[in-house]
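The complex appears here without one of its protein chains, the remainder shown in place.
Per-chain numbering from 1; labels A, B, C and D assigned in written order.
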Amino acid sequence: MIVDSAVYRDGSRVQVDCGGHDYAAMRKTAAAEGGFVWVGLHEPSHQELAGVARAFDLHRLAVEDAFNAHQRPKLEQYEDSIFLVLKTLWYVDEEDAVETGEIALFVGPDFVVTVRHGHGGRLHEARARLEHTAHVLDHGPSAVVYAVCDSVVDGYTEVVDSLQEDVDEVEASVFSPQRTNDSARIYTLKREISEVRRAVLPLREPMRRFAQGTVEAIDGDGAPFFRDVTDHLTQAAEIVETLDTLLSTAFEAYLAGISVQQNDDMRKISAGAAIVVVPTLIAGIYGMNFDRMPELAWRFGYGYALVLMATVSGLLWWFFKRSGWL
Amino acid sequence: MIVDSAVYRDGSRVQVDCGGHDYAAMRKTAAAEGGFVWVGLHEPSHQELAGVARAFDLHRLAVEDAFNAHQRPKLEQYEDSIFLVLKTLWYVDEEDAVETGEIALFVGPDFVVTVRHGHGGRLHEARARLEHTAHVLDHGPSAVVYAVCDSVVDGYTEVVDSLQEDVDEVEASVFSPQRTNDSARIYTLKREISEVRRAVLPLREPMRRFAQGTVEAIDGDGAPFFRDVTDHLTQAAEIVETLDTLLSTAFEAYLAGISVQQNDDMRKISAGAAIVVVPTLIAGIYGMNFDRMPELAWRFGYGYALVLMATVSGLLWWFFKRSGWL
Amino acid sequence: MIVDSAVYRDGSRVQVDCGGHDYAAMRKTAAAEGGFVWVGLHEPSHQELAGVARAFDLHRLAVEDAFNAHQRPKLEQYEDSIFLVLKTLWYVDEEDAVETGEIALFVGPDFVVTVRHGHGGRLHEARARLEHTAHVLDHGPSAVVYAVCDSVVDGYTEVVDSLQEDVDEVEASVFSPQRTNDSARIYTLKREISEVRRAVLPLREPMRRFAQGTVEAIDGDGAPFFRDVTDHLTQAAEIVETLDTLLSTAFEAYLAGISVQQNDDMRKISAGAAIVVVPTLIAGIYGMNFDRMPELAWRFGYGYALVLMATVSGLLWWFFKRSGWL
Amino acid sequence: MIVDSAVYRDGSRVQVDCGGHDYAAMRKTAAAEGGFVWVGLHEPSHQELAGVARAFDLHRLAVEDAFNAHQRPKLEQYEDSIFLVLKTLWYVDEEDAVETGEIALFVGPDFVVTVRHGHGGRLHEARARLEHTAHVLDHGPSAVVYAVCDSVVDGYTEVVDSLQEDVDEVEASVFSPQRTNDSARIYTLKREISEVRRAVLPLREPMRRFAQGTVEAIDGDGAPFFRDVTDHLTQAAEIVETLDTLLSTAFEAYLAGISVQQNDDMRKISAGAAIVVVPTLIAGIYGMNFDRMPELAWRFGYGYALVLMATVSGLLWWFFKRSGWL
Partner (left out) sequence: MIVDSAVYRDGSRVQVDCGGHDYAAMRKTAAAEGGFVWVGLHEPSHQELAGVARAFDLHRLAVEDAFNAHQRPKLEQYEDSIFLVLKTLWYVDEEDAVETGEIALFVGPDFVVTVRHGHGGRLHEARARLEHTAHVLDHGPSAVVYAVCDSVVDGYTEVVDSLQEDVDEVEASVFSPQRTNDSARIYTLKREISEVRRAVLPLREPMRRFAQGTVEAIDGDGAPFFRDVTDHLTQAAEIVETLDTLLSTAFEAYLAGISVQQNDDMRKISAGAAIVVVPTLIAGIYGMNFDRMPELAWRFGYGYALVLMATVSGLLWWFFKRSGWL
């Protein structure tokens, strides 16, 4: 699906009279006036993508990658254009889950083609914000690359913040006095963290190269901005590592908690057993059939026996209570 | 065994009149016409390999390695030829197991010799696909190297996907309420993952060198294609690492599950014991031999005692049920 | 809030007649006399910061970072100025907790702007100490950077020392014979250590660059001093790593302690049960209804039975005591 | 002890008329004829070694190292000679243990001195094989270095294979249904693996330098051969790492096995207890002394009670059997 395609010049969107799908004409218009075309595709069909590829002369392998998605983040440099793949992440509150999408960018001197798979918020937002900041958009395709990267990385930060909250919840649950079953929750979080890691870590290399200004297709003036993106990326990566480590420790604490719980239970059970077993012994004694057992003939012998049992049980109860077993 | 040997020129297979085993003649023909010979061997005898080695002037040590198999993936550069070893991986569904084979390639300006150990699907496929894409085959031996590497690495991706499914199954089993014995399964998966890792990781270096175009025997034009192979390789490696980590976490969750299970069992057992032991005490009491025990003379004393026992047991059952012990 | 702003020249504070908020004028005065301005802000409003940014021509992104805080430690180099972010750490005794703040420094040839978030002791101290050591202050803005870094890193050392004490306490608790619940404590310490790590580790790179004298805005003469700061930083980092490792080991020892405890309890419980159960068997035996049971008719049969029970229990008690079960 | 010393020229052993101990004379002979001397020592006395050191002008520190043994593998380069230390490994089947020895080589343009500590098979073999392959021996001292390294590294491969078998055995034992005590076995294997690692890993650096042909004393023509040795070394190192990881996983599986076993035992015990305790309750009931208990007067009351007990026990047995507790 083609989502939006437009020509930009001097920092603002230009109304072009050719149909929205004649990319070659759009490109010619843009190039002639020193502007650029930005074509936005969403999970395009093979045909749609082929048309765009022809108009902008995109590399066969890159087009295939953009079509298939399921790439790892990467930067591919061709003669005068680049191919950049980013993973998008967003947090679905209802399911406490991290979902992933993908954005592929083809960037040349007079065009940007974005191919999106999955959730689209980030790209819309980036385009909208850009169209309102002419002095940024004026830097051409590089500005688009920056806007997209910045927006995607902001998304990482949001996801990482949500994960942080989840970890805080797990932590609270692990150390709560209630019996909780946290291992599935911890496992899921670890799985999501590994997904975040796979989106975040490989992106650092491309961002670093943009920040060093060594990628020809990217305007060197943008270096501080990409450095900023790199910083956010690194911070997200560091927090994610920290969360992973904390989860491991929380898991061990959870295991320790189970053991402590089991020990407490065992003590409680034993104490309870003792309270029943000792009177049973007493009952057994007065159930013996000796000819001469003076208590048996006592007037309140039975009462005495019951009181004895109750007393012993009470003493045991008190003893175990005091030693913390009950 | 010699599987297939042919001369290729201008991107297509050439019918040569010399017998399929006169390599020197084939090579001469190929060289004269600007083509190349591709000899395919499968677990060759010492003699077969020696003949080929003589015809193409292969290095003694490399020939030995190709014969012995059990090499680690590597790239060996000689004056004007290279020796490349790849591990092939395939997943045997019936046994949920990963099996490994080996392909050794000798590549010179006018020849390719492939020596295969184990399963052959990948090589057949690569040759067949190449023979149908003249514009690729036209690049000579480099195209063969690319086709083989691409096909082998595609195999890794398939194996990794199967392992991912296995890990998903293990995960489901670990967190299922049933008692399952997952530790052997997890161990086996970890063992297979380490096998995959040993095939995948050492291959990255050769692929990177091909992708940088610094290996003389490999056509520089193929760089983006080898970069693509490298990407797939890296992705396979990353997923395998993630799976390994997840398995470790799943194992810990499995251990935690056993502990929780044991604790639950202990509570159930204790509750059950209490339900039997307390009536036993009551029976003991009415088995005492005191002269004066009024209940004994009651008309429905016996019934009363039985009802008392049942009531106490019932109360205990209800109590333990409510506190989650039963 | 503007905390303090002053002009310094030849190593001492200069009384300037323009109001404390006309930064442009202060800067002009300072520049004219070969001195520099030091403006100290504490959690400034957007407006306050914007005024300062205008006067000293600070980079937009850096100003944003200084305003938002929550940056990771970093060094950003612009044409003739630098932007440095440091994390401050301090230990709150009452809560046994590490708290973090942030100091951002903008440093140019004739100005230093410090923006502080959180606790301020370190900056006050640095300024006070500097104003008393003219020969240091004389080196201009570099001296301020050194003083701030040195003071902040001293703070790390203090925090690390406090953590070391906490770890010693945990260690004592884990190996004490009392039953203690150390897992929450260990978890909290690990969490704090990861916070310290995130403040300390990323600062090493900027300090190393100052120490190598490759940052233009920082006087090369200060290299040995920054090397000293780097040393303290590295030492803090090393100790923190050691503590982390020790905590992991202490945690495992804690787990082992629980197991040992459980085993001891189980033995104690079993021994106790045996002491009750064996007399119960004896009572049961003499409760049997056989016609001819000679002991039943003994004069002191009952007494004999009680003594028998007591003796058996005593023997069991002695036996279990001797084998260490009780 | 001097084991063997000989002069080699043009790839074969030369009969020299001076006594086997006049090294200076041997060296002169060898140098004059373009050959080299190979002196083989086994745990030499201080005096023996001093004599050799004088004749070949060996570096004091290297001689000390060769005498003391207990060095780590290393390569020391002097002006025109090198000093190489290798660890030898062999597997003692009777004890399932890895033993280590040491070979020190002094290599100059016209001599090789080998000092061996421990088991000697590898060196004998290397010399014997060399004396039968004139075209290799013809390359002078470099050939000796290659032959020794190759032989020693072959030994690593054998040891690693034996360890692999041991790990397979441990694995089988861990996952066998029998109760086995595998922890000591796993510990020993881990200890041996760490010994292998300490022999293998530090050797990679010297071998890599030989393979790059940057060590003057080693003939550059031998590079592919040393590359081959490096490959085997790397493969041994990789397998050893894999084994170490597998052992860790096997250990965890062993721990899990103990827990599962304990849980199974607990269930079995509880089921057994229930089968005894419930009939005891019944016996207790019919041991009560109520005046009116109709069953007591039944003709087959006793039989009925016994049958009741047996039935209840049987039902419990069947119930526990069905639920997998027995």
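Here is the rule we use: a contact is a pair of C-beta atoms (placed from the backbone, for glycine too) under 8 Å apart; a residue touches a chain by one contact, two chains touch by 3 or more.
Being a predicted model, the structure only gives us computed values, none of them experimental.
**Q** Which visible chains touch the chain that is not shown?
**A** C, D
**Q** Using the document's definition of touch, tell me which of C:Ala25, C:Ala184, C:Val278 or C:Leu326 contacts the absent chain.
**A** Reading the full complex, the residue touching the unseen chain is C:Val278.
**Q** Considering the complete complex, identify which of C:Gln77, C:Thr180 or C:Gln235 is in touch with the unshown chain.
**A** Selected residue, touching the omitted chain: C:Gln235.
**Q** For a quick check of understanding: of C:Met1, C:Val92, C:Ala256 or C:Val307, which residue touches the chain that isn't displayed?
**A** Answer from the full complex: C:Ala256 touches the omitted chain.
**Q** Among D:Ile2, D:Ala25, D:Ala50 or D:Leu255, exactly one should touch the missing chain; which is it?
**A** D:Leu255
**Q** If the hidden chain were put back, which residues of chain D would touch it?
**A** The list for chain D reads 59, 61, 65, 71-72, 74, 76, 78, 181, 183-184, 186-187, 190-191, 194, 198, 202, 251, 254-255, 258-259, 261-262, 265-266, 269, 272-273, 276-277, 279-280, 283-284, 286-289, 293, 295-299, 301-302, 305-306, 309.
**Q** Can you list, in ascending order, the chain C residues touching the missing chain?
**A** So the residues of chain C touching the unseen chain are 171, 175, 224-225, 227-228, 231, 234-235, 238, 242, 245-246, 249-250, 252-253, 255-257, 259-260, 262-263, 266-267, 270, 273-274, 277-278, 280-281, 284-285, 287-294, 324.
Here is the rule we use: only the chains that are shown with their structure count from here on.
**Q** Quick check on the contact network: minimum steps from chain C to chain D?
**A** Steps on the shortest route: 3.
**Q** Farthest chain from chain A, going by mean C-alpha coordinates, please.
**A** Most remote chain from chain A, centroid-wise, comes out as D.
**Q** Turning chain A onto chain D with a C-alpha fit: angle in degrees, nearest 5?
**A** Rounded to the nearest 5 degrees, it is 145.
**Q** State, to the nearest whole Å, the distance from the C-alpha centre of chain B to the C-alpha centre of chain D.
**A** 26
**Q** Two-or-more-chain contact residues of chain A, please, as numbers and ranges.
**A** Each of 255, 259, 262, 266, 273, 277, 280, 284, 287-289, 293 in chain A touches at least two other chains.
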